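Every protein chain but one is kept in place in this view of the complex.
Chain nomenclature is as follows: A, B and C, assigned in order of appearance, with residue numbering initiated at 1 for each chain independently.
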Amino acid sequence: MDGIHDLGGMQGFGPVLREANELTFHADWEAHVLAISEATRGKGVMNIDEFRHGIERMDAAHYLESSYYEHWLDGISRVLIEKGVISAKDLEKRAVFFEEHPDSPATAAIHGQLPEPVVFERRGPPGFRREASAPPKFKPGDAVVTRVTHPRGHTRLAQYARGRRGVVASMRGVYVFPDTNAHGLGEDPQPLYSVAFEAKELWGEDAEPNQRTFIDLWEQYLLPA
Amino acid sequence: MDGIHDLGGMQGFGPVLREANELTFHADWEAHVLAISEATRGKGVMNIDEFRHGIERMDAAHYLESSYYEHWLDGISRVLIEKGVISAKDLEKRAVFFEEHPDSPATAAIHGQLPEPVVFERRGPPGFRREASAPPKFKPGDAVVTRVTHPRGHTRLAQYARGRRGVVASMRGVYVFPDTNAHGLGEDPQPLYSVAFEAKELWGEDAEPNQRTFIDLWEQYLLPA
Amino acid sequence: MGKYHPNVEEYVVSRVRALESLLLEKGLLTPDMVDRVVARYATDTGPMYGARAVARAWVNPAFRQRLLTETTAALAELGLNYTELVVVENTPAVHNVVVCTLCSCYPWPVLGLPPTWYKLPAYRSRTVVEPRAVLREFGLVIGEEREIRVWDSSAEVRYMVLPLAPLGAEELSEEQLIPLVTRDSMIGVADVHAPAMAR
Partner (left out) sequence: MGKYHPNVEEYVVSRVRALESLLLEKGLLTPDMVDRVVARYATDTGPMYGARAVARAWVNPAFRQRLLTETTAALAELGLNYTELVVVENTPAVHNVVVCTLCSCYPWPVLGLPPTWYKLPAYRSRTVVEPRAVLREFGLVIGEEREIRVWDSSAEVRYMVLPLAPLGAEELSEEQLIPLVTRDSMIGVADVHAPAMAR
């Protein structure tokens, strides 16, 4: 989708601001979001592409104003609601409870005993790499051009890299295809290539000199040039 | 510039929300912003392209969260400061004064008499149309392709319309060129064309059927296809 | 709104006054100019000229032709001096809709002040890429056999839609038709309905 997450080349954000001696962890709740993320993804409740697409659909202003871990919280909640794992109403009710009981731990809202941990059957193999089912269409050195598409759903072909000519630098292996995997349409594994683009090809005459950008692109994003 | 203002095709904003029986004017300050806009533009303090470029450089999240007239206020203030007409410090000081005196009129912060109205010498002719200095390069029916550019400054060639093939529908006349006029680089008047693009050319296979988009484009944005 | 100012009114109003006072002080603005603009917009006439132009075009084929091809002259007949308008006509085969993706360009002299939705990101972003979906939200269903033409006002030209006349329009006079012609129909997000069907 052409969402606010697709930031490559966008102007208007000012300088890169850094904190001196930054703590990588800012607050306890960030670790809890990580635990929730590991639990839901590790158990196969959602895959990484569903997770990313959950984040991409945040309200655009909210996305720009909120932190990385809040993106995760928002995205995970959205997908869990869509999958019927939790309900939006329950989540809202619980949030109100914890606003009213700010010092209570997460277990305070639970009546009765915690259940036995749910054991999930993994759907399909773990990880992102798969066996090749067909020979790759491209090899290092091949000239390619990326497709011009504006899919309404998830994609990892950034807007700045669409309809651009590049050269295959290497083949990374065969990987699950995000554009289908984010939408329950199967893994459709296919070769992933590192493709090199000249800055002038991406950005036109205003590009910085002597620069190339390397992007990992699935075979379906590419056509022979 | 590739800023947040360039919204064509962007997803993530939800449905078009309308107010029932909307008042076109919501608050008195909106009319005052209009007056300020007419005064600064009408007197030649800034041209329309400088004004638009002032708005485009707003912080992206602020842009999305604020209203049309607040965009104007922000953009006009930015350009007036850049041109040295007012200083950022004076503006901030006055704003603090009016925060502390919310019921005072604008004249309350002024000591002494108001000066005689400043009479400006217009730089160049009024309006946006100019005399042709060369014959137009294209005529209705010509196939054209828009340039692939990512200018860091002002442009009216939207990102969704770059590198796309279209057909000249009509010639609108010769107009001041925004890309130079926004940056004090002269008017560079040139032919403006209405160019028709098939939706599939703009958006790929996911486009809605039987749709064309007509965009007004300056000659310099176009190449023969 | 937002992190920039928890209270939008207070923040904005103080900044408007601050800027206004600085410009008054420099003679770039006069209290009289402010009063004139405030009065003009407080009494915004809405789509008065647009509605009259459309109604006259429906009853007068010669005016219709001028409105489409010599627009500035046609508007002058209505007493309006406006040189940048292009009028695009709806037909059984074509529906037109106007947007400005880069800012919020709008034909103020013919349609009055723009509605808020026209200026918000949802309308500006979606109308070029999914006009049929947007129009459906406005209650307007355009079949696939009818072409949609989207006009993205990227330059100083401004667009107004000449809607299809409603059923029974031929029985009505220009003055009777004017109140039927809504602002939305001239942006292209609504049809014009006959009195009995008007919603």
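Following the convention adopted for this analysis, contacts are C-beta pairs under 8 Å (C-beta built on N, C-alpha and C of every residue); 3 or more make two chains touch, one makes a residue touch a chain.
Values in this document were obtained by computation on a predicted structure and should not be read as measured data.
Name every residue on chain A in touch with the hidden partner chain.
Residues 5-11, 13-19, 22, 24-36, 38-40, 43, 45, 48, 52, 55, 59, 61-62, 64-68, 70, 73, 76-77, 80, 85-86, 90-99, 102, 104-110, 114-118, 127-129, 156-158, 160-161, 172, 175, 178, 192, 194, 202-203, 207-218 of chain A touch the chain absent from view.
Convention: only the chains that are shown with their structure count from here on.
Provide the C-alpha centroid distance between chain B and chain C, rounded to the nearest whole angstrom.
For chain B versus chain C, the centre distance works out to 17 Å.
Whole-Å distance, chain A centre to chain B centre, using C-alpha means?
34
Report, in whole Å, the distance between the mean C-alpha point of chain A and the mean C-alpha point of chain C.
40
Which positions in chain B are in touch with at least two other chains?
Chain B, residues with two or more chain partners: 9-11, 13-14, 59, 61, 64-65, 202-203, 207.
Going by the contact rule already set, what residues in chain C reach two or more other chains?
2-3, 121, 129
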